[in-house]
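For this view, one protein chain was removed and the others were kept in their places.
Up next is chain A:
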Amino acid sequence: MNASFQSVRKWAVQTARLCCGVPDYEVYVKHLREHHPERKVPTYEEFFRERQEARYKGGGGRCC
């Protein structure tokens, strides 16, 4: 019960963030560690700012 509530909550938070153009931070950190160990891992704040800027650069990201 508790586990399923946790997974629903995780799903809701991840969806809500993605709807705002912010992908999963943990996934990104994991990706960096595995594939680009030479790069600096950004803090969540840096990551968030970069994504916020990126969301509104070009592309038609929304509908009428």
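Rule of thumb we're sticking to: a residue touches a chain if its C-beta (ideal position, glycine included) is under 8 Å from a C-beta of that chain, and two chains touch if they have at least 3 such contacts; residues count from 1.
Quick note on the criterion: contacts and distances are computed from a predicted model.
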**OP:** Have a look at "Carbon starvation protein", "Small RNA 2'-O-methyltransferase", "Na+/H+ antiporter subunit G" or "Sugar ABC transporter substrate-binding protein" and point out the UniProt protein name belonging to the hidden chain.
**Re:** "Carbon starvation protein"
Subject >> Touch list for chain A against the chain that is not drawn >> reply: 11, 13-20, 22-24, 27-32, 34, 44-45, 47-49, 51-64
